[in-house]
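Just passing along the structure, written as structure tokens.
Note that one protein chain of the assembly has been removed; the remaining protein chains are unaltered in position.
Chain nomenclature is as follows: A and B, assigned in order of appearance, with residue numbering initiated at 1 for each chain independently.
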Amino acid sequence: MNVLILVLEIIGTVAFAASGAMTGLKKKMDIFGVVILGLTTAVGGGVLRDLILGITPPQTFQDPMYALIAIATAIILFLPPVHRWLTRNLPLYEKVLVVMDALGLGIFTVVGIRVAFHVSHSFSGFLLIFVGVVTGVGGGIIRDVLAGDTPYILVKHIYAVASIIGAVVCVVLWHITSSIYAILAGTIIIVVIRVLSAHFKWNLPRANFDDAESKAKAPAEK
Amino acid sequence: MNVLILVLEIIGTVAFAASGAMTGLKKKMDIFGVVILGLTTAVGGGVLRDLILGITPPQTFQDPMYALIAIATAIILFLPPVHRWLTRNLPLYEKVLVVMDALGLGIFTVVGIRVAFHVSHSFSGFLLIFVGVVTGVGGGIIRDVLAGDTPYILVKHIYAVASIIGAVVCVVLWHITSSIYAILAGTIIIVVIRVLSAHFKWNLPRANFDDAESKAKAPAEK
Partner (left out) sequence: MNVLILVLEIIGTVAFAASGAMTGLKKKMDIFGVVILGLTTAVGGGVLRDLILGITPPQTFQDPMYALIAIATAIILFLPPVHRWLTRNLPLYEKVLVVMDALGLGIFTVVGIRVAFHVSHSFSGFLLIFVGVVTGVGGGIIRDVLAGDTPYILVKHIYAVASIIGAVVCVVLWHITSSIYAILAGTIIIVVIRVLSAHFKWNLPRANFDDAESKAKAPAEK
């Protein structure tokens, strides 16, 4: 169980660090910008989670492993051969970025739920799900705010929704089966929903502000 | 007293959720972006307040009511009839947005002071006012940073000032009269100052950077 969590956390850290580094590379930042963006994306959600749960100093500050993994990931992506291979095919670049972000989203959501469970078994399902979602989406929000982009969570279809569905499944399974199934099922559901929604560009209703506006103006102009 | 606070918190939550949702609608976000922006605006100030006061997990994470109210508010605003009615008259839209933001600012400032009082009665007036102002302005700052706008607090005349004046009045009245008067007076003062300053576009001194710059350049070009 602990090994599973460790492996998942490492994958999540690599994935979010890669998504942060790739965002920095797209903005033509130098190596330090790329590393800092990779690092903050990878550890940001966990720091938010620990502050919310009252775990101080946050885990990331106590165990250098995660920061080092994130820094190494960003440096590797910065290496010209790796980078050239990715940019040789821009649609591939975008797809890798989406998958990395989805992996981080899925893993950190369930890891956040697990950490909350460890702090107290009396937390409500609502709190567990909320903490999980904040942990999952936190790193990406910090990445996008620092990079000057509109956060994924506000503009990508089915982003927070994927995290919420996976978190609900995880919390429910945690109570009725073992935590291993809960963690695996939650992660897989989030990654699958997120990747499918990005691939098929599932659409959600959008406000027709302009339409309503122009319709509203039309009669007024008579 | 508790009923008054509850009613105020609900109004504040609805108001800030509406201001966040309306900001998202103006940016043509889809329904989830609108809901997320409404939710973060409504609960953001309170989460900051609780982290500053060491209340973990923050209240919002423990009681789902506020999150549900915020989500419901955002969804209602997203409904085409409501939205169409608002956009039929754009100046009205802007005015509703200003009033909603002012209501949230006023209510959360005094609620922040009350929560700080509950944590410790030995806090200085400075701390109470500071926590109140952070609670009041926090939600709007998060909304504007996520939406990619310059935060109201930096560009709107008399924004933090309204919150500070109301917070001072609230803390002073709390000591010399009852807490009910303090809460009501603080809230009303903030909302009135903020709405009046927005309506009459009260102006504050602004740096003449360009003028100074052009004057500075002129002799240099000789």
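Quick note on the criterion: a contact is a pair of C-beta atoms (placed from the backbone, for glycine too) under 8 Å apart; a residue touches a chain by one contact, two chains touch by 3 or more.
Bear in mind the structure is a predicted one, so any value in this text is a computation, not a measurement.
Student: From the list B:I11, B:I52 or B:I76, pick the residue that touches the absent chain.
Tutor: In the full complex, the listed residue that touches the missing chain is B:I52.
Student: Touching the absent chain in the whole complex: find that residue among A:L146, A:V168 or A:L184.
Tutor: A:L146
Student: Where the complex has a chain not shown, which of A:V14, A:L51, A:L97 or A:I165 is the residue touching it?
Tutor: If we include the chain that is not displayed, A:L51 is the one touching it.
Student: Taking the full complex into account, what residues of subunit B touch the chain not shown?
Tutor: For subunit B, the residues touching the absent chain are 51-54, 123-124, 126-127, 130-131, 141, 145, 148, 150-151, 153-155, 157-161, 203-210, 212-213, 215-216.
Student: Just the residue numbers, please: which parts of subunit A touch the chain that's not shown?
Tutor: Residues 24-34, 36-37, 47, 51, 54, 56-58, 60-62, 64, 67, 78, 80, 83-84, 87-90, 145-148 of subunit A touch the chain that is not shown.
The rule is short, and it goes like this: only the chains that are shown with their structure count from here on.
Student: Report, in whole Å, the distance between the mean C-alpha point of subunit A and the mean C-alpha point of subunit B.
Tutor: From the centre of subunit A to the centre of subunit B is 28 Å.
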